[in-house]
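Apart from one protein chain that is not included, each protein chain of the complex appears where it belongs.
Chain IDs A, B, C, D and E follow the sequence of writing; residue 1 opens each chain.
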């Protein structure tokens, strides 16, 4: 049974602020701002629990550095063909696991609800975040964000980041 | 990327207390107490993201002032014909966006799970709250509550407020 | 309308830490550690809202004391035949209702998402927790945990605790 | 093993009593459903598609549907409205991805075949090949491969379409009496959309039509309507059909919130129900010059209900999917010349209708209950005898005559 | 194109080996399912509906189902129990909205047709019209439009019903031997419901019946049962059927948690498994006066399993939906005269059963696996030869005889 390190109240709330602002950007904001949540040398990886548990490296999305993030944004906004959809992130069970050496380790559970035109809302993707945050210019940013999703079986496409 | 205004820890927690007490009233409490969460001059509007995005004014529910809230309660409890159902609100991603001039601006994501007799639990409605809270007699109340829901397509009916 | 007792910020966060560590144990951890979250004289009961509302005592799971908890673990890990599955707990709306006489009363809403191999993620079980926590050796533990679930209709089996 | 009753539409026999009975297999048999899509929604009918005010400018389009088939309605350069099937002539892609927008032409995403706003094919990439290789056969003719187009009729700002290009005029289709009710609301003034509501109901689509052709239930089911006198059997009212029985209107005047001789059997009546915000029910007599009616609910075969209840007006469009499920798509509107107060009145009264409507909740619940009740009993039948056994107009609402008339026409069209 | 095998029930042929084979098309063919609903659940069978103790007072009712059809059971003013179909005689609405309650009459929400507790129509609003307008035809007779009623049989506090009013008595239906097992649990003492459990299983309903008529699996699949000796092939046991084969019992005595000559092939046996709370398994010998059996599982055709395992007793009711899905509704009960300790014992032992039961989890998983296995292979067949190829009672549980007997009767009724 985990005995969580005591983290300051302020840090905990700041971490939640970051996660929720991140989700707000994807759900209701401008996806081109998604890159601003990451450090220049970041790693973003969306990987199925199946691959993760097998130790297989393949990610559904792999973005290395802010360049990789920006390329993903460019692809989604300038090249891909798809129907509009509404997303709602439910981020819960946020836990700050460590705050040492300038890096804050965070985990949370998430479910992304997707609504296609004239269809019911469904669970598109769920799982957990394993994040490493660092402070840059007074703001927390993701140095690493792993999204490990439960169902390897994706309903058609994962167009937006999770 | 949003840089959230620094809100006091106490206010943040008080806001969550309000949202969760509100949900508890709808999920497990007495719906006739729903009115107590609102100011006399409140506005409650449940509106689809479709109408919201198009700038169309039609709400699925429009309640003006506590009178409108009470009329909705009376209709649901005294006039409408429907099957019993269980509701569970999942309220996440609560963000206090501003606390100025006596008004606290809050947003949160939500999913309302509905269970009809002998049926599986389903997502009835999901989306986000855009709320304005004011303090009255030491308690926070909703002066305005907008519920913007993701899927315009409703499974049959939205009998209880969201 | 509930007027929540003022609970210290530290206690509130500690309660969330417990709930989230508990969920993490079931979702990603070692289920044999599940017992460590409970006191020796604990009561764990998973009961449908249908039975709860009717005042009927039958639980889907009834575990009395840590012995009952350990027996459940032994059954799940050593005797039962079932397919592997991934779980994600979404715990929201945590409310500390009272902190008196050494017992902390807590309620929260939850949804457990289940993913079977090669199937979509679905809502396995949702409802609310009614918990009583006590402090033992500096750590909070469950003296009582009631899980009251919304849909009496279970999709096949509830193999792991909720 | 002898064959069983379910799923054998071709062997279906209507009860000998005729239109006073509705056999429950009409609500659940997949073959009946398929045939309805062919001969009703896909046949000689005018189907509501949308409002002209939704596509004011050339190139404006919106997606819609007729039965279970997707269509697009679009304003052409010359101002006319075209309706095309949302299915590429090449390999069938549902090409139009946006719910609404403005385009100069339609381009299918798959291979970018391009159509003008009439649906004519105007471009096929690589038609002549690339660097002299490939391309379409020399005798391939663009004019043979346009989109499926529908015959369009517009009146009063309302757009209808038909898969049958030999249809008579919309005016003939409605007949003079139904047309006059239609023109009552669509009187030439510009319309203004206030918003959409959408519901999926687990019942057969005809259950919705029955519901709207059944004034009998309104005085009994709807506590809200009854108590506040919005629609009640003791007030002046009438039930009328066109000559075929396919269209109908329920017309009524508002009564008062008090018991009368006629309310004694209305257990739903709550004489002491009060509203905190009574202004919600304050009607403005905007159609007073056209008679005393305060409610006119018109059903236009096969997919439209025109709702006028006090000042809340809406199109209710039926979309089908399968025998046991349909969708109701509401377009609430007002007039271009409404002032703010009138718009607010319509928005307030909209609380009566839609997925959370004080009246509609009852109907949605009861329609699903009808389907639950009938689904597993294909060989049982409804008894439709209120108001007699005929199919003639009635000067009151104590009748199911419009349902009988509906099934008279339905049997004729379906060959049952 | 030649016709393919699936969905052609009328052409189905049972394998020539007879009841030692079960062709997999019985588990997935929609026509077979429809026919089962007609001739089995809708035919000459007694279906479990509920317990008398659930509706003690006049007007008390609960909703239930027979196969896939919704019914209501209600205590009449005279104390008798009636069972009616939950479908209004007017236009088919599933009129009863509450799972349980107390009423003096049933009123359909749609038009408030009202029925007494026998299902007779006693009120039709506006039957004589409103203000002399409308109303039902003069020759409309209330007595022609009651609810569908079922024949009811109650014994020992248990309610059964049949769509076939010409059924023999329940006692004749069960036959003397099966009746004596039934009476063993339902001995005249008042019953007390402890709670409900409900599961939806993605398999054909017959897979559940096979599971309960198959003591062979219990000694192999269920580690918990086997290890603690709750049901095991090396202890005294028997498998018996009525003369038709439709009902059966598995009867056994508890063994000890140690290896015996008979356990050598039981790989599931864990001789060293221990419980921290062993009181959970402490049985109280409440049926000791009726023999040595500690477990009696009785299957009553076509929708009931009576579970008596140690002191946990429950009705397991089968509800059907479609060929590949059914529900199991459990009513756990005790006796009115149970003391607190006995009630607690039953509640503790209930951990064995239901959606999270130490034993039931195995069955639920394996039943879904059977369906997964057979669903796409309609032309393959199960091999049911354990214990021989006959359909006679067996003084042990190393047999699938009750499954063979079940299909003997099934083939007879279904005409296969």
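Criterion: contacts are C-beta pairs under 8 Å (C-beta built on N, C-alpha and C of every residue); 3 or more make two chains touch, one makes a residue touch a chain.
Since this is a predicted model, take the numbers as computed values, not measurements.
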{"item": "For the chain not depicted, the shown chains it touches", "value": "A, C, D, E"}
{"item": "Candidates D:93, D:149 or D:270 - the one touching the absent chain", "value": "D:93"}
{"item": "Touching the absent chain when the full complex is considered, from E:126, E:163, E:216 or E:406", "value": "E:216"}
{"item": "Residues of chain D in contact with the chain not shown", "value": "9-10, 12, 30-31, 34-35, 37-38, 68-70, 85-95, 97, 109-112, 125-126, 129-131, 133-137, 140, 145, 148, 414-416"}
{"item": "Touch list for chain C against the chain that is not drawn", "value": "81-84, 117-118, 120"}
{"item": "Positions on chain A contacted by the hidden chain, ascending", "value": "46-48, 50-51, 54, 56-62, 64-68, 70-72, 74-75, 78-83, 152-159"}
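Quick note on the criterion: only the chains that are shown with their structure count from here on.
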{"item": "Shared interface partners, meaning chains that touch chain A and chain D", "value": "B"}
{"item": "Touch-network distance, chain A to chain B, counted in steps", "value": "1"}
{"item": "Option reproducing the contacts of C-E, where over half of them reappear, out of A-D, B-E or B-D", "value": "B-D"}
{"item": "Pair joined by more contacting C-beta pairs (B-E or B-D)", "value": "B-D"}
{"item": "Interface numbering overlap (same over half, different under half) for chain D and chain E", "value": "different"}
{"item": "Rounded Å distance between chain B and chain C, as computed from the means of their C-alpha atoms", "value": "26"}
{"item": "Mean-CA-position distance for chain E and chain A (Å)", "value": "48"}
{"item": "Per-residue overlap in chain D, given as positions that touch at least 2 other chains", "value": "198, 200, 221, 327, 362, 365-366"}
{"item": "In chain C, residues with contacts to at least two other chains", "value": "9, 90, 92, 123, 152-153, 155"}
{"item": "Chain-to-chain touches, reported pairwise for every pair that qualifies", "value": "A-B, A-C, A-D, B-C, B-D, B-E, C-E, D-E"}
